[in-house]
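The complex appears here minus one protein chain, its other protein chains still in place.
Up next, chain A:
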Amino acid sequence: MANVKNKHWAMVIDSAKCIDCKACDVACKHENGIEANGSREVYRNWITSKGVEGTYPNLKQRFEPSQCHHCANTPCYKVCPTSATYKNEDGLIMMDYKRCIVCSTCIAACPYDARYVSKQKKAIDKCTFCAHRIYIGKLPACVDTCPTKVRVFGDLNDPESEVSKLLASRHYFVIKPEAGTKPNLYYLT
């Protein structure tokens, strides 16, 4: 594993570019070997939409991609009774599947609905920001595969990274700031 001590991984999402094509979902499932077997619970990332809003012909529809926020103040980590959920030095929230007892406390604690029960792993599972890819210099699969490059991934400790520059130059928000989770998923406005 590369030296990750000084990293602060974050993802900056520009929902205005999202066309709801589901490339991120399918890429994630292949990259991480997730077999949903038709289950509608099993996914690590998703695109939310309220559907078509307004009255014909004055309509709009918005798409908001999301996944685990890798919160700095981490509710799922705090409640895990077996330390199956752990934090890397670079802030990534990871799962030790061997330790997971599928008690689902973390699922209840997560304000973002980012966790699910994996029958394959017999454990709770979630997005890792594709840790296995980023440690060898690749981008997370959802970032890499996206046709319109909605997601930008990088190191907030590096002022020259694209994520740092975007957050320095653009307005942004986080989801559910009231939960006090200090998430590492940022949304551009």
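Annotations for the structure displayed:
The rule is short, and it goes like this: a residue touches a chain if its C-beta (ideal position, glycine included) is under 8 Å from a C-beta of that chain, and two chains touch if they have at least 3 such contacts; residues count from 1.
The working rule: contacts and distances are computed from a predicted model.
For the chain of the complex excluded from view, the name given in UniProt is "Molybdopterin-dependent oxidoreductase" [choices: "Aspartate carbamoyltransferase", "Molybdopterin-dependent oxidoreductase", "Sulfur carrier protein TusA" or "ABC transporter ATP-binding protein"]. Between the chain not shown and the residues A:Ala27, A:Ile93 or A:Cys127, the one that touches is A:Ala27.
Residue positions on chain A in contact with the hidden chain: 14, 16-17, 19-23, 25-27, 29-31, 33, 36, 38, 40-41, 52, 54-57, 59-63, 81-82, 97-105, 107-108, 113, 116, 121-123, 141, 144-149, in rising order.
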